[in-house]
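With one protein chain removed, the remaining protein chains of the complex are shown where they sit.
And then chain A:
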Amino acid sequence: MSAVARAAEGGSARMSGAGAPGRLGGAKTVAVAFVDGVNAPLFLKRFDDEAEKDSLDLLLVIHSALDAIDELRTNRRRGSRKSYLGLLNLVDGYAVFGHASNSLVKTMVVLDAEACGYAVPDDAVMEAYLSSLYNAYVDTVSNPFLELGSALQLGNEGDEKGAAMNEESPEGVLIGPPGRKTARHPELLQGFEELVESLVHDVQTAPSNTA
């Protein structure tokens, strides 16, 4: 069985074992983003209904969250070495939660805070959610045929996002190394996208842990 299929069934040994995170208490996932160590975008997927719309508003929110991550990591106390960073940014009705590994691969989830009255889910739930996303990333990247350093997603949702993902953006909305390679094997990445989708879906629909 391919790693993707196995992980999707929850069989991968590295999936967070705490059981499906409970429902996000009404908050909906707007987007999931992965950013690598040099702050170049790896993956971005919108889950709200405006998938056709320009994603620049989201990119701005996520980009500002990157600053919050850098700040949190430099200022944290010696003792706390957790990868989970909690709520990074609350702006425009979006709440951004983040997770940064020691290799500075950042995983971020954008929730629609306004719709749920700013009652964002608690840290335990978000930590499990972000861990499962990060583990999916690790499983995908463990494939020896996948070239690291290329985007984990093709810019297939319209030219603007494609341009933003794959080239140096002129306005500096995204900072990234110039001439970023597009992935050489698109079919390997489809599995990753499906995996992320299934994780998001599970979180939205799983029964809440609190009785």
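Everything that follows uses one rule, which is that a contact is a pair of C-beta atoms (placed from the backbone, for glycine too) under 8 Å apart; a residue touches a chain by one contact, two chains touch by 3 or more; residues count from 1.
Simple rule for what comes next: contacts and distances are computed from a predicted model.
Between the names "DNA-directed RNA polymerase III subunit RPC9", "DNA replication complex GINS protein PSF2", "Phospholipid-transporting ATPase" or "Trafficking protein particle complex subunit", the one given in UniProt for the chain missing from this structure view is "Trafficking protein particle complex subunit". The missing chain, though absent from the display, is touched by one residue of A:Asp36, A:Asp112, A:Asp139 or A:Glu193; that residue is A:Asp139. In the full complex, chain A touches the hidden chain at residues 1-4, 139-140, 142-146, 184-185, 187-188, 191.
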